[in-house]
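All protein chains but one are shown in place.
Chain nomenclature is as follows: A, B and C, assigned in order of appearance, with residue numbering initiated at 1 for each chain independently.
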Amino acid sequence: MSADQSVPAPPRRVRPPGVADRYRALLAAGSGTERVEFFSDAVFAIAMTLLVLDIRVPDVPDGGLGEALVDLTPKFFAYALSFAVIGINWASHHRKFRVITGFTRRLVQINLLLLLLVAFVPFPTAVLSEYGEVTEAVVLYAATVAAISAVQAWLWVAARRAGLLHPAVDRGVYRYLLRNSLVSAVVLAASIVIALLGQPLAAMYSWILIWPLSFLAHRAGGRRPADLEPAGD
Amino acid sequence: MSADQSVPAPPRRVRPPGVADRYRALLAAGSGTERVEFFSDAVFAIAMTLLVLDIRVPDVPDGGLGEALVDLTPKFFAYALSFAVIGINWASHHRKFRVITGFTRRLVQINLLLLLLVAFVPFPTAVLSEYGEVTEAVVLYAATVAAISAVQAWLWVAARRAGLLHPAVDRGVYRYLLRNSLVSAVVLAASIVIALLGQPLAAMYSWILIWPLSFLAHRAGGRRPADLEPAGD
Amino acid sequence: MSADQSVPAPPRRVRPPGVADRYRALLAAGSGTERVEFFSDAVFAIAMTLLVLDIRVPDVPDGGLGEALVDLTPKFFAYALSFAVIGINWASHHRKFRVITGFTRRLVQINLLLLLLVAFVPFPTAVLSEYGEVTEAVVLYAATVAAISAVQAWLWVAARRAGLLHPAVDRGVYRYLLRNSLVSAVVLAASIVIALLGQPLAAMYSWILIWPLSFLAHRAGGRRPADLEPAGD
Partner (left out) sequence: MSADQSVPAPPRRVRPPGVADRYRALLAAGSGTERVEFFSDAVFAIAMTLLVLDIRVPDVPDGGLGEALVDLTPKFFAYALSFAVIGINWASHHRKFRVITGFTRRLVQINLLLLLLVAFVPFPTAVLSEYGEVTEAVVLYAATVAAISAVQAWLWVAARRAGLLHPAVDRGVYRYLLRNSLVSAVVLAASIVIALLGQPLAAMYSWILIWPLSFLAHRAGGRRPADLEPAGD
């Protein structure tokens, strides 16, 4: 943590450089992010691919297979929904890491928290596909995805505070990516309230708002000249 | 999307470059495709390896194991078939990406759709191995693989329209790879019709045609001098 | 296949270079093996990690847990055995690919066949741990691992015939790696015969011979001066 020198922090007792500091300095020489990205990609990919295990082969007489497959529609919908959720978060992670130039121990920890939530997605997905419009199922799902979006935003803020963003990332670009994560987190948090008010179906429909709102946030980002100032200070 | 300058598109309102444009320009500097390829490879590999989970250990007295293993033949056949299907699609994806030089947001989206279909394959495989020659099982399987082939072709066409093909890919080479994907899509779509006409077994046999037809398409590609013109215009 | 110019083959009708040939020539420029290795590594790693799914949590009263865990010993043994089998084959694959400099379509196909067998290993492992010393279980397991060893040898022979071995690989080194794969294949094939003769337990014990025999083959390789001649002709 003492490596995050660009982060404003309360003053602390000065101590001579110790082993841990020298070790960090040694690592900083080749502080590529490849292995962390690779590891993260693997977790995203595995979580996405495990989703299919929740769709079980129906056990019916041969003549009833067509109908049984149609009855699986909520499973197919849940599969596609969560595949898209993880896929979009992977793409967002990908975009961030193309301009994050290094790593601190704290960033690795935040990233592990993100992966813990991503790898958890198959469970709320299975619950949602099984319990349809039950309030608790909708809340569990929305809370998981909202937490993922919030941790994505946290990772991005922490990377900037640690001074690890590529110098070409100006304030506008920084905010553009931050907004993308926050829009999802806010819509999903709102949907939890809607579900708890007894409207789980309306809560699920509200998730669709993420799409147009992200688009509006994106357009808004393109317009404001104030965003064009450098982000480095 | 505004980065796809080589794609002919309806004229749209000109607007000053915004944050999103600057972000894309920033990324374009190092727009390697490694992480997308890696992520795709992981999904292909996991989907292939999960196929084995559908072959359950038989629960019989010791003396009946031999017979029980023989009874699993449809499971073994389905495992090998889907392993080959995903493996061939991986090799095809691999070939395309060796000459795709970069990425747009749209290409990432098409690629995610491809991966969604690839990761879904274990389900129709399990249905086919359980319901043998039932029409719905054959249609579901053929539709999934046909969709994979069609999205492979779409990815390839979109990469060319975005101007992201290596300059050495001339028109003949471009069409050669496109034909490979289209032959599969057409044969599989035709097999869906055959199955729906009440001949699911004939539909399955028709899949074997993909092999000689791909070979013929390949030979045809090698003969026509018109194919030798550059593809870049 | 026409790219494998170093392979002696029956003469065939000469034809003008076609699209497929030009495509192969285009790819040959950057014919790195990274993506194939990566993809193979992923399949090896997933197959190894899926092995644990076969060890099910016992369903007993709290007081019986200790005994129930002891009863799982065959499962633990099978887990460790197959983890070692796949791990050793991964290391062998790794060693080969450090001196294989490129790829032909045929090599990719042989490699996919190898991966199909590796990804299949969890099934014979589960059967072996469930049916202990039943002949069919031992034969299925031995046949799978023997086939993996044989395809490893085939891959290595095919790479040399295609002229894709690093020039520093002389005949002695070539044979050294080939022997490693063949020793396993021969011992396992012999164990199938022993099992079919009604001695499944003796067959399983014979697998242990792979270790000392590999060591002897390795020492023998280090002695023969004839092995020191170049392998390239």
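The rule we apply is simple: a contact is a pair of C-beta atoms (placed from the backbone, for glycine too) under 8 Å apart; a residue touches a chain by one contact, two chains touch by 3 or more.
The structure displayed is predicted, hence computed values, not measured ones.
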Review point. What are the shown chains that the omitted chain is in contact with?
Key: A, C
Study note, to complete from the structure: Where A:V52, A:A137 or A:I210 are the choices, the one touching the absent chain is A:A137
Point to revise | Which residue of A:F38, A:F76 or A:W154 touches the chain not shown here | key: A:F38
Check your understanding: What chain A residues would touch the chain not displayed?
Key -> 15, 17-23, 26-27, 30, 35-36, 38-39, 42-43, 46-47, 50, 53, 108, 112, 115-116, 119-120, 122-123, 126-127, 130-131, 134-137, 140
Check your understanding: Which positions on chain C touch the chain that was left off?
Key -> 37-38, 41-42, 44-46, 48-53, 55, 57, 62, 65-66, 69, 79-80, 83-84, 87, 90-91, 94-95, 98-99, 166, 168-170, 172-173, 175-177, 218-219, 221-223, 227-228
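Here, only the chains that are shown with their structure count from here on.
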**Study point:** Neighbouring chains shared between chain B and chain C, ordered by label
**Key:** none
Study note, to complete from the structure: Expressed as a multiple of 5 degrees between 0 and 180, the CA superposition of chain A onto chain B rotates by 90
Check your understanding: Distance from the CA centroid of chain A to that of chain B, rounded to the nearest Å?
Key -> 27
Point to revise | Distance between chain centroids, defined by C-alpha means - chain A, chain C (Å) | key: 38
Check your understanding: Which residue numbers or ranges of chain A touch two or more of the other chains?
Key -> 42
